[in-house]
Every structure is written in structure tokens, then in C-alpha cells.
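The other protein chains are all here in position, but one chain of the complex has been omitted.
Presenting subunit A:
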Amino acid sequence: MVRFLTRRVLVGVVTLIAISIIVFGLFFAVPSSPAKVMCGKNCDAASIAQVETRLGLREPIVTQYTKFMKGIFVGRTYADGTAFERRCDAPCLGYSFRNDEAVTTILSRTVPVTISIVIGAAILWLLIGVSLGMVSALRRGTLFDKLAIGISLTGASMQVFFFGLILLFLLVYTTGLLPFPSYTPFTENPAKWAQGLILPWVTLGFLNSAIYARLSRAQMLETLSEDFVRTARAKGLPLRRVYTKHALRAAITPIVTIAGLDIGASLGGTFITETIFGLRGLGKETVEAVGFLNLPIVVATVLLAAVFIVVANLIVDVLYAVIDPRVRLS
């Protein structure tokens, strides 16, 4: 187990370093300079040069990369020896080109938003999706099954930007039943936190639950037709025990894999959901940073998204061993 974890963490770190190099490389391949996007209205050659110097963009790309990586591990000092000198302690991800705010501050503000959206929505889609799928499989061919499949087909074919806008229109703009979504930290006021996020949860949760319902129904049906289920039933085990102890356990493995990847990817940013509901999470931050050629934020958010995926994968692999006794971590 320890060896497995060590190896996976090392591979993860190498992946992250490779990603950081690629992002840096891609960034400098863009023909425009962030100084031109950001130097305001006095964009003559002299001001652009001043801004580029201030942002450190006049240094060789390798130097910039080394300084950035150094900042993450031991911190760095900006504007050495001038009146504007400042120390950025490790883990230093630099300062936003656009408004000079520390990237770590930006992340600490936007990451909780995305995590709150994703966690709430994931609970919804797993609870609703998996239970709906399982019950459908067990009551195959009944009205319930057909209804559940019909609804999930509708859900799976809808898009966040469509469903979300309809909910906004019905519940916020016309009836005023709910306030416009907003983010309040959980630690500050849990009730307000939930109230402000209910619409994104429902939107994202409903659409994804449709996919999970279909997936778990198919998995469950497949498992139910396996020999070991027949054996268990032939042995005279109670049906409930057969379903929960034997069939469910086998059917859930692929769902865990997909859920792990989905949640990991969503944590990297749910741009469309965030945009529709006016919530400033990681997704919106990243897309805006790309528009502004805001390198420090782009690198940090891409890296963070990668961390989420790597970690989610790791958790899934560990969970495998727990769920499926045939899997050994080595």
C-alpha cells in the first residue's frame, strides 16, 4: 500500500511538472503580450516596455519558469531593490497581472465556491442517479422503470445552459421564489450557503443524475444476469441480501471510477454553471484569465485542476481495493 501510494504520488508530481512546462510554453507561443492587454490606454512602446519589465516578461522564458517554480517551493521576492519590492512566501504562485492580487488569495476565494457547487451537486446526482438506476433495474419493465428511463433520457440530453436558464426564469426572474444564486461561505452561515447554491446543485445534479441512472441501471442488469447472482439465489439467500451484498457491490465498481473522474474534472471548474449563476469559481476565473493572458492565474488554475484529477484517480484506485476484493494495490 505504502509503495503503491509513493509511486503514484511521484508519478503525479512528474505529471504536474510536465503540465506546468506545457502551459508556460503555450503561453509564450501566443503572439500577443499581456502587457498589451493590460497597459491601459497609454499603450505606446515605452509603457508596454515598462509593464513587461514590471511583470518580469522581459526575462528569458527559462528564467521565468525557474523563478515561478522556486516561488512555489521556497517563495520569491518581486521587484528586488526598488520601492515596490515585496516578498511572496511559499507556496507563492505569483500575482495576477491584471490587478496585482496574490494568486493564492484568488484561489482561496474561488476554490471553495467550485468545491461547494460540485460537492452538493455530486451528492444529489449520486443519490438520485444511482438509486433510481438500481430500483429501475430491479423493477425492470414496470411503469416506474419506463418513467425513470424517460426522465433520465430527457435529462441526459439537456444542457446546463438551457436547464439552468429555465430554472432562473421560473424560480427567480418571474416568481421570485428563490433569490439569485450567490455564494456565502459555509462557515459563515450554512443556511445561506445552501440557499444560494440550491439552483446550481439542482441543475448540475439533475443533469448528471440522468447519466448515472442510466449507467447504474445497465450495470445492475448486467450483474443480475451473472452466474454468481444465480448461485447466490439458488443457495437460498434472501433477495435483499443478494442485491445489496453481492450484486450492488459488483455493479458499483465502474460507477465509482466514473464518479471519481467526473468529480475530479468538475472541481477543476464548472465554467458554464458558474457563469449562468453568476458564481465566481475556479472555472470562471480560469477562462477570464485566459482572455487576459493572465499567466500566473492560468498556470495555477490549470495545475490545480490537474491536481484534482490526479488525486481523484488515486482515491478511485484505493476505493477499488476496498470495494472489490479481487483488486490488490501493488
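Just so we're on the same page, a residue touches a chain if its C-beta (ideal position, glycine included) is under 8 Å from a C-beta of that chain, and two chains touch if they have at least 3 such contacts; residues count from 1.
Following the convention adopted for this analysis, contacts and distances are computed from a predicted model.
Asks: Out of "ABC transporter", "ATP synthase gamma chain", "Cysteine desulfurase" or "Small RNA 2'-O-methyltransferase", which one is the UniProt protein name for the chain not included here?
Replies: For the chain not displayed, UniProt's protein name is "ABC transporter".
Asks: Can you tell me which of A:K67, A:K192, A:R249 or A:R280 touches the chain that was removed from the display?
Replies: Touching the chain that is not displayed is residue A:R280.
Asks: Looking beyond the chains shown, say which of A:R54, A:K192, A:R233 or A:R249 touches the absent one.
Replies: If we include the chain that is not displayed, A:R54 is the one touching it.
Asks: Based on the whole complex, identify which of A:V23, A:C92 or A:I106 touches the chain you can't see.
Replies: Of the listed residues, the one touching the omitted chain is A:I106.
Asks: Identify the residue among A:G75, A:G150, A:P190 or A:G291 that touches the chain left out of the display.
Replies: The one listed residue touching the chain not shown is A:G291.
Asks: Kindly note down the residues of subunit A that lie in touch with the hidden chain.
Replies: The list for subunit A reads 31-32, 36-47, 50-51, 53-54, 79, 82-84, 86, 98-101, 105-106, 109, 168, 172-174, 176, 179-180, 275-276, 278-280, 284-285, 288, 291-293.
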